[in-house]
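Left out: one protein chain. Kept in place: all the others.
The letters A and B name the chains in turn, as written, and every chain counts its residues from 1.
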Amino acid sequence: MIRTQEYNLNFGPQHPSTHGVFRIVLTLDGERVVKAEPICGYLHRGVEKLAEARTYTQVIPYTDRLDYLAAMLQNWGYVMAVEKLMQVEVPERAEYMRVICGELSRLASHLIAIGTYSLDIGAFTGFLLAFRERETTMDLLEELTGSRMTLSYARIGGVADDAPEGWLDKVDKFMDQMPACIDEYDGLITGNEIFQARTMQIGVLKPETAINYSISGPSLRGSGVDYDLRKAKPYSVYDRFDFEVPLGTNGDCFDRFDCRMKEMRQIVRIVKQAIEQIREIDGPVRGKVPKVIKPPAGDAYAEIETSKGIIGYYVVSDGSPKPYRVHVRRPSFINLGYLDEMLRGYLVADVVAILGSLDIMLGEVDC
Amino acid sequence: MFGKGLVKGMQITFKEFWSPKATIQYPEHQNPIPDRYHGRFTLDVDKCIACGMCANACPNKVISLQKQKVGTKQYLTNYVMKIYYCLFCGLCVESCPKDALHFSKVINMNQYHFSDIPLVLVQREAPAVTAESEVAASKTSDKEGE
């Protein structure tokens, strides 16, 4: 009988595939994981505390920095909470602009998710091909908002600016090209047998467990739970679009990945419908909001579906121009809750596969 | 199954090998910068009334301005942006009531020394106020007051 010994492997924070500065202390038996202890906080900036020293409008650029890959969705969640607090009516055109910009942000985020996931598995080309389309998305967002990643596009009671001339046509044209590109990724990554062998039946997340651990977003839907806030509790104008919520069956890494892939096709559908509908709506993109925003004392909670899951903003007002407290329910952080049990019994290479399939964003995990 | 996906992948990379490339050669060719681009700030000094709205709108307290009263008008003497704290969110530009602060398309703000980083948009002496003009100004203001 050979006496074997377990050993610790410090996985991160300086590791190429923890998607940032995440750290997992792995206890390994050979290459098999016995225990995994996730440690986060290397990117903590104290956004919630910073928000208390800013006026309501000034918090918006800080929400960008949570999930900087889909900044619009973060802005949107925050302004929705403040609008709920202030009972502001958002003009219809602004809602459509939010949907278009938000879905483009989601597309950019999903492109990164699938690109980096293929990189985690070891295929480099999928990563750069996904970046090619992301670059086009970024260019479009840049034209709309002036920034590429940290958009700060949403404003309380509307959006910063209307679409520039011809921008909607450009988005429409891009959306026409997008399905062909998704087919390409499908051929290169999803259809690849090695990729399937690496991801199928790995990191299985049962639907009950997923619900118990409050996991949301494509990671939840990969397990087959049909819960997408855009369908379940339609906010904004999402009830006017015809789209499907892709679901997985097994809850393994492949299903979570495939959900994102299929969701991209739905994004194309939503954006195309939104462009069609926005053309008939004229009007302002800013609601009637006082110059100094002073919501009445009270609190409000608003949640939206971002690319990572359900982001919730809880804003408490004491009647002053600065929020008394802002709390963010960060989906990336909550999705990590089950990581330890999920990793147990798998190999070191699977650690990367499972972590990548959850699609965490460290800016959001550490807030 | 069984190698079909593998062959498909090879076909795609082979096709990509011959297809046109997405990159541009940066210093020689540059992407057109859109009009709304958040680049370096410019300040239209003639329009500026030194109200300080931009400084208040800034989430990071980047903008510091000094003004002097010349006659009845506020005269802007110093307008410095600590650009290393700037988030380029555009709230200052949006808050400007006179449309004096703008983004430009300048993206290159690198400096060799740290002391060169702060963006000095205005630095000037307030014009000397002659006694006559001061009197005249006070008169007009009196009239306005009445």
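The rule is simple: a contact is a pair of C-beta atoms (placed from the backbone, for glycine too) under 8 Å apart; a residue touches a chain by one contact, two chains touch by 3 or more.
Rule of thumb we're sticking to: contacts and distances are computed from a predicted model.
From the set "Acyl carrier protein", "NADH-quinone oxidoreductase subunit H", "ABC transporter ATP-binding protein" or "Peptide/nickel transport system permease protein", the protein name that UniProt assigns to the chain left out of the figure is "NADH-quinone oxidoreductase subunit H".
Among the chains on display, the ones the left-out chain touches in the entire complex are A, B. Residue A:121 is the one among A:21, A:121 or A:182 that touches the chain not shown. The chain omitted from view is touched by exactly one of A:141, A:156, A:247 or A:352, namely A:352.
Although one chain is not displayed, chain B still touches it through residues 6, 9-10, 12-14, 16-19, 21-23, 25.
Against the chain not displayed here, chain A makes contact via residues 7, 9, 15-17, 31, 118-125, 128-129, 132, 188-189, 192, 194-195, 197-198, 347-352.
Going forward, only the chains that are shown with their structure count from here on.
The centroid of the Cα atoms in chain A and the matching centroid in chain B are 30 Å apart. Touching chain A in their complex are the following residues of chain B: 1-6, 8-9, 11-13, 16, 22, 31, 34-38, 57-59, 87-91, 94, 103. Contact residues of chain A toward chain B in the complex are 54, 57-62, 64, 125, 129, 132, 135, 139, 142-147, 150, 152, 160-161, 164, 184, 187-188, 191-196.
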